[in-house]
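The structure that follows is given in the form of C-alpha cells.
Omission of a single protein chain aside, the complex is shown with its protein chains in their original locations.
And now, subunit A:
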Amino acid sequence: MTAYLDVDARPILRSGGEPFSVIMAALERLEKGQGLRLYAPFKPVPLFAVMADRGFAHSERALDGDEWEVLFTPVEAKAETGSPGGEHAPFAPWPQPIMELDNRDLDPPEPMVRILAAAEKLGPGETLSSLLSREPVFLFPQLEKRGFRWLGGFRPDGATYELTVRAPS
C-alpha cells in the first residue's frame, strides 16, 4: 500500500500563484516508495508528462465543483529495470545534469545565449541545469525549435528559477 504526501494547489492557484515549485519541493521530501496526492482546481494535464519523466504514474478523480484529486504513484520498478528502449521508456527519469550554470546575475538576454550555447554541447539525452533570476520566456521557443525538452519552476523562495534542459535522444 503506497503512502501519499498531500499537496493542495487550489489556494495557490486561486491567489494567482504558480504551484509548480511547491509540487517540485514536495517531490524532494518524498521518502522512497511514497507517492504524491495533489488537489487542483482543474485537471493538471501538463504535469502528467513532467511527473512521468520523474517516474510517477498518475490516476485522477474528479471532485465536486470541477476540482480534481490526482494520485502520483512511483513506478520505480519499471524505471530501474529499464526497457530496451532506454531513454524512450515513458517513465525513465532524466539523468543527472552534466553541467550546472548559475546565470542569476547576468544581464538579459545573456542567460539565454549561454544556455543555448551550453545545450548545443550536450550529448543525446543528456541534461544541463541552470539557475536564473527570471522565467526565461523567450528561451523556451528556441529550445523547442531545436528539439530540446525542458522543465522549470521557481524555488519556494520565489526568487530563483530552476531550469533543466534535456537534449533530444
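Following the convention adopted for this analysis, a residue touches a chain if its C-beta (ideal position, glycine included) is under 8 Å from a C-beta of that chain, and two chains touch if they have at least 3 such contacts; residues count from 1.
Methods note: contacts and distances are computed from a predicted model.
Colleague: Missing chain's UniProt protein name, "Cbb3-type cytochrome c oxidase subunit I", "Sugar ABC transporter permease", "Cell elongation-specific peptidoglycan D,D-transpeptidase" or "NrfD/PsrC family molybdoenzyme membrane anchor subunit"?
Modeller: The record for the missing subunit names the protein "Cbb3-type cytochrome c oxidase subunit I".
Colleague: For the chain left off this view, which of A:L71, A:L116 or A:L131 is in contact with it?
Modeller: Hidden-chain contact among the options goes to A:L116.
Colleague: At which residues does subunit A meet the chain that is not included here?
Modeller: The list for subunit A reads 15-16, 105, 107-110, 112-113, 115-120, 133-142, 144-145, 159.
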